[in-house]
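Once you've had a glance at the structure underneath, I'll fire off some questions.
What you see is the complex with one protein chain gone and the rest in place.
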C-alpha cells in the first residue's frame, strides 16, 4: 500500500516505469445523438472538427497539432469507449502491451488508421476496469492557436487530464503510482486517526495531473479536463451558453479549486458526460517535488472560495464500456467516502 | 398604479421630479464590532478609510473624490442607519425637505459637519419606511483611481446602487417612479394572467440603477452595490478571501445577472449586511429609453448562467432604524412572491 | 476666455445650455471603398450592420437600441460627413437650429427618415468649422448586449466620444464650455509662465467626455471613441487582427491613458479614419465636480505607462466636409503646440 509521499526512482524528473507514458491524450465518448453532441462541442464549446465519418466526429482543440483529442461516436447508450495515453515511441507501445498481458488484462492491438488519423495502438482493459488505449503517433494538423479569429467558446487549447471515479482510491493509487510510475502532485486524506486516501492527483507530464482518482461509484469517468489560456475565456463561455439557452449544461463553477489552484468550469454534455475547462495550475517536474496534502476537513480543497459542491457532481459520472463493448460493472466506495464534509 | 412603461415627462433625459436627485451616494451601516468590520471592509475588500472617529469609520472607494460612500458606525445591534442620495444643489435639499413634510414623513435637518465631511442635509423617514438622507455637498479627497499600487481586493471604484426589500413592490414602484421621478431600466413581471410586478430597477444617474425594488420581508436593505472596473478584480477578491480564510463571507457568485447584464459577487459582512461588487451594465440616459421586461419564469433573469440562487439570498436582509434609532417594523410580501421559480 | 475651472450654472448636474445635448451619438464617415470598409468594421471589429443601402452602411454596437452609431458612406475621397449629438427632445432641436442661426452658422433642417432610421434633425456648420448634426429620435433595434454568441472583435458596446483636432484649443474650449454648456473633466495646460490650454475633455453625459479638443491641424476629426466592457476584449481584438493580417491597422496601444484613466487601442480604417476602443473611465456627474489638471510636461498624461506616442498619431486626422460637400479648410495651431514633449 503506497502513500503519496513514498520515494520513487526518478529518471529525468519522471518516475521509472515499465513503459513511458507521455501524457493523457484523447478520449472517446459514446453519444446517443451525434448531431446534438456536435452542436454542443463544436457550436457551443468551440472544438474543431478535424474529420467526420458517418458514425464519429474527431475533434481537436486550439493548439492541437494532433488529429484529435476527443472522439464522439454514435451509440445506443452513453458510455466511454476508451481513454488514451500518448506513449514515447512505438517500442513503448509494445512494452505497454506486454505489461498489460502480464498483469492479466485483456489486450487488443490496433492497426495504424484503425482509429482515424492514428498510428498503431494497444487497447487494454486495465486492472481497475478502465478501457485504456496507448498510441505513439498521430496525423498532423495545423495548430489554430494563433487563429484568434476562429476561436469560439472558451477557446479550449488542449486536453489536460482524466478524472476517474473509483470505488477504492487506495487500490487505484497503488496501480498508477507504484506500477505505472505516475508521480503525485496533491492528495486528500483523513485527519488522525482516519488515514483514508480520499483522492489523488497524478501526473506524467509536469503539471498537476494527467489522472485524478476520486472516490465514487466506479470504475467510471468523472470528467475530461481541457486546458484554456485564462479565466476570461471561461467566463465568456458561460455568457455564450446563457445567450444560446444552453446554460443548463453548466453544472458547477466558474470557481477556483484549492487542490491544483485551477480556475474551473464544469459542464454536462447532452448525454451527461462531464467536461471541465481548466486553467492556472503550476509546474511539478522538479525531481525533488513533494506532493501537497489536503485534509478532507478543509472546505477549501474543492472550492477555494467555499462554494458548495452540487450533490450530483459527487454522485454522477460516465459509465465505461469494455473491449467487447459491454458495460463495465461498477461498485460503490465505502459509505463514508461518499458523504464528504 | 404605475407600470414600468408609463410615459414620464422628461427634462434633459431625466424624469421631472419634485426635487433633483443625482444618484445613490452613501450608506450608513450599524455594526456590532467596529474593529472586525474594519478588517472586512478595509483589509479584505480594500475600501479606503478617509476618517475614523471613536465610534465610526468613513470609507471611500478608489475613484471617490467625496469624503465617503460608506459609514460604519458602532451600535448594539446590526442595522441600517440611513441611505443617502446626492441632490443637485442646496436648493434641492430644501425642496426635498418640503416634499417629505407634505408627504407626511418625519424630517430632520442636519447641519453641515453633523456628518463628518458633509454639508447640510435632510434626513427623512420615507413613506416606505426607509431612513433616507439627502445632501448636496461633501468635502473633497484625492481620488486614488490611478494609485494602482494601493488598490486592494476587488478595487471597488464607487458606490452604484441600493437594493431594497419591500413587501409591496408595486407601492414602492409608484413612489419612486411616479413621485420621485426615477426612470425604470428593467423589471420582472408575471406572465398572463399574473400581472404582478415582482421587481424593478430604477435610476436617476444614467446606468441601470440607483435603486432596485425586490419582493421580500421589508422595508429592509437587501444590499449595497459597488462598481468595479472589470471581472478580474472580482475574481481576484474571491481568491484573496480564500487565502485569508474569509471565504465564508462569499454568499453568491461570481456570476452574470440576466437583469442589468452585470457581472456580480455578493458578500455578507460580519454583521450579515450584504455587499455586491458589480460591473458591466450599460447606458440608459436616452430620452427614448424603454424599460426591458423579464418574465418571472425566465430562469436567466437572476443568473444568466442558470445558477441556482441560495435561499438565504432571497430571505435575508438588513433591518432599518428610524430617525429616533428604533427598529423599523417589517411585513412580508404575498407568499407567492417569496416562492419565486 | 474661459478656464476649465470657471464656474458654470448647473441644472441637475448639467451646465445650463441654450439647448440640451444628451451625448455624442453617431458619426458619418465618407469612405472610398465601401466593401473594404465593411470588411474592417463588420468582419474585423464586429460592428453590426443594421441596414445597408446602395451607398451606405448603418452600423450599431453591442448594446445599442438605436438604429446606428456609425454610418459609412461611399464617396470619392475620405472625409467626415457629420458628427451627431442626441438632444433631449424635438423642442431642443428647434432651439439648436435657432442658436446656430443666431451664431451665424449655415443650418439645414432634415426631415424624418432623410437619414435612415432617424427622426427629424438639424445639420449645422458650427463656428469651429465642424459639420454637426442634432437629432432627438431614432428607430429602435434589438440590443445584442446579451447575445455573447454573436459578439466579435472587441465587442464594442456603444459610441463614447469625438476627439477633435483644432488649431485653437482655447477658442474651441470657449465654444463648447461657455456657449454649449459642456462641463470639463480633465485638461492639459502649460506650466508657469506658459498658460496655454493644450487639450480639454468635455462632457454632457456624466463620464469623462463626449468631446475632446486637442491641438492639431484642423478643424479635423482626430478619432471616434467606442466603449468596450473590459481590457480583455481589446487585447482579443489585437489578436484577431494579427490572425487575419489586418494588424497594420493598429496604430497605438493597447495602453492606459493618464488623462481619463482609459485603457485604449487606436486603429486606422482603410481610409485612414482613426477609431479608438476605450474602457475604464469614471463618473463625472456630481454637481461639485472639479476638472483635473495635467501639466503638459507630465509624460504620463498621454500614456500612463510612459509609452512613446507615434508621431502620426499627433499629426494625422480626418478631413471634414461642409454642408455642401466641400472640404473644410484647415489651419495649423501655433508651432509649439505641435511639438509636444
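Each chain gets a letter, A, B and C, in the order it is written, and its residues are counted from 1.
Following the convention adopted for this analysis, a contact is a pair of C-beta atoms (placed from the backbone, for glycine too) under 8 Å apart; a residue touches a chain by one contact, two chains touch by 3 or more.
All of these numbers come straight from a predicted model, not from anything done at the bench.
Enquirer: Which of these touches the unseen chain: A:34, A:49 or A:88?
Expert: From the options A:34, A:49 or A:88, the contact with the absent chain belongs to A:88.
Enquirer: With the missing chain put back, one of C:247, C:293 or C:326 would touch it. Which one?
Expert: C:247
Enquirer: What does the interface between chain A and the hidden chain look like in terms of residue numbers?
Expert: 10-14, 20, 22-23, 63, 65-66, 86, 88-89, 136-138, 140, 143, 145-146, 157-158, 205-206, 229-232, 258, 261, 279-280, 282-283, 285-290, 304
Enquirer: Touching residues of chain C against the unshown chain: what are they?
Expert: Interface with the chain not displayed, on the chain C side: 231-232, 235, 238-239, 241-242, 247-248, 250, 254-256, 258, 263, 300, 304-307.
Enquirer: Just the residue numbers, please: which parts of chain B touch the chain that's not shown?
Expert: Residue positions of chain B that touch the missing chain: 146-150, 232, 236, 239-240, 242-244.
Please note the rule applied: only the chains that are shown with their structure count from here on.
Enquirer: Can you check whether chain B and chain C touch via the same residue numbers (shared by over half) or via different ones?
Expert: At the contact between chain B and chain C, which are copies of one sequence, the residues are largely the same (over half shared).
Enquirer: Go ahead and note the Å separation of the Cα centroids belonging to chain A and chain B.
Expert: 45
Enquirer: Quick check: how many Å separate the C-alpha centres of chain A and chain C?
Expert: Each chain reduced to its C-alpha mean, chain A and chain C end up 51 Å apart.
Enquirer: So the centre of each chain is just the mean of its C-alpha atoms; given that, what is the distance between chain B and chain C in Å?
Expert: 33
Enquirer: Can you list every residue of chain B that touches 2 or more other chains, as numbers and ranges?
Expert: Where chain B meets two or more other chains at a single residue, that happens at 231-232, 258, 304.
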